[in-house]
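I have a structure I would like to understand better, so I am pasting it below and will then ask my questions one at a time.
For this view, one protein chain was removed and the others were kept in their places.
Chain lettering (A and B) follows the sequence in which the chains are written, and residue indices restart at 1 in each chain.
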Amino acid sequence: MVNPEELKNEAKKALKEGKVKYIIGYRKKPEESMATPAFIRRAEDSEILIWDPTCVHNLVRFLSDEKRRRKREKNPEQRPVGIVIKGCDSRAINVLLQEKFIAREDVYLIGISCEDNGVIDEKKLRKKLNGRKAKRVDFKEGQELIIETEEGKIFLPAKEILAERCLECKVNFPIVYDVLLGDKTKRKPEKEFASVEKFDSLSTSQKWDFWKNQLEKCIRCYACRSVCPMCYCDECVVDTISFAVSADTTAEEKANKIKWIEKSPVLSENIVYHMVRAIHLAGRCVDCGECERACPVNIPLRLLNNKMEKEAKELFGYEAGLDSQQPSLVACFRDEDPQDFIR
Amino acid sequence: MAFLCKWCSSAGSDLAGVSRMEYPPNAVPITVMCSGSVSPLYIFNAFKRGADGVLVSGCHPGDCHYIKGNYYARRRIALVKKLLEFIGLEPQRFQMSWVSAAEGLKYTQIIKDFVKEIKPLGPQTKLRREK
Partner (left out) sequence: MDKVLHKKALPKWLKELESYEIYAPQENDDLWSFELVKSFEFLDSNYSNCIQSPKKIIFPQTETLLKFERLENGKLEVEEQLPEDRKKVIFGVRPCDAKALTLMDKVFTGDFEDLYYTKRRNQTTLVGLGCNTPPSPQCFCVSVGGSPHSNEGLDILMTDLEDKYYLQSFTAKGNELLILGKNIFEEPNPDEKSMLKRIHQEAKNKFKTKLREIEKIPDKLKGMFDSSFWDEEAMSCIRCGICTYLCPTCHCFDINDEVYSTSSLRGKRIRTWDTCQFPDFTMHSSGHNPRPDKASRLRQRIFHKFQYFVEKFNAYQCTGCGRCISKCPVGIDITEILEKVKNYGS
């Protein structure tokens, strides 16, 4: 099992040696059960870093903020940013490296293996506790988790409250890192793409009814986009802000301005937004599950992105984030790409 | 809505016209420079504005005027097709074809078949935006 003290020591060392500008990790507020992202700059602050099953966030998301910050500074500091990453997060790093969004020397990766466990789904935990409040959650050997409530400790099989994506995890220890804590425990995941295949077996009208109900709920808060490490575009397709308006711009030109997706959260616009996002993430999504976790209205976004992941693998033999040197999915092709759907 | 690449498919549709071949008038052709330049946004927006069907047509593999454009299209359109089916749009509504500049007859056949397949499905209301 990973000893959280090792994590604190690694962070302390990196900060003391001046190796990194700051470190992005997890901390826990005293009253809350779930971890929250922490940014520490001084070696002594490393004491607040934690590692437990509530560390669900994909911290790679904050690298795009760092890049924007650097762009704004006149003489940006060149030291790398330290970041605590899990297996899924390391795949995200690989995708960003592959797309040359970051350089390898821009990050100092403190990798932590989930070993035979994973991170929890807060909704599942809340359901299991049925009104009782969790004070903290800890790892235990043998795929179990310890939940501490006001009434005492409960031991649960991890399977019951782990996040769905952890149950289907293919990479449960970081595949790129500068430092690795924990064992490289190979894990036998459940059947790959099981939920996608189950959904695919529905009829066309059943599929439509499902997505119509789900996407009508969307309030276009863009949390799914904001929490995704791969959605780093300065101008997203929904924003359409770069329309230079000068004194001579006519009303005609303004009316004819191309707006792919209107701002109003009606079904047709929501569908286009989510489909475009799925396509933009094809071959790039690493199934960190953050989009689905962040969604305030419980839209099953992983299902859409997993479908693209499945097609990328089955049609084109492509998997995201395993090799930082491979070309991106839609920027390459093979002679044997399927074309039986083409007349 | 038919997105036709300028060098092959659009020329093929012109050949069909010049040769006075008859085919259903339901297709609205839009010439694009290359099938590889067809963005998923064009396709989704075509459906959003009420298109009952969308066709993307380009040069045969190996014949692309820009060498590789149609290979990229082959990949991208495959993904879009799978996604539209997953959302619950009838698969017949979105199709892709290879039509060369000499295949006027093939173009008319494709349009004929397309119209025959989607007419019984009725107008496309799922992705269409409300007025």
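In this section, a contact is a pair of C-beta atoms (placed from the backbone, for glycine too) under 8 Å apart; a residue touches a chain by one contact, two chains touch by 3 or more.
All values derive from a computational prediction rather than experimental measurement.
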Which shown chains does the chain we cannot see touch? A
Would you indicate which residue among A:77, A:197 or A:239 is in contact with the undisplayed chain? A:239
Of A:7, A:20 or A:34, the one touching the omitted chain in the full complex: A:34
Sole contact to the chain not displayed, among A:16, A:104 or A:133: A:133
Provide the residue numbers of chain A that touch the chain removed from this figure. 29, 32, 34-39, 57, 61-62, 65, 68, 72, 123, 127, 131, 133, 217, 219-223, 225-227, 239, 241, 243-245, 252, 255-256, 262-266, 290, 293-294, 296-298
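Criterion: only the chains that are shown with their structure count from here on.
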Centre distance in Å when chain A and chain B are each reduced to the mean of their C-alpha atoms: 35
Listed in rising order, chain A residues that touch chain B in their complex are 199-200, 204-212, 237, 260, 262, 266, 268-269, 271-272, 275-276, 278-279, 282, 304, 307-308, 311-312, 315-316, 329-331, 333, 337-339, 341-343
Touching residues of chain B toward chain A in the complex: what are they? 40-41, 44-45, 48, 61, 68, 71-72, 74-76, 78-91, 95-98, 110, 113, 126-130
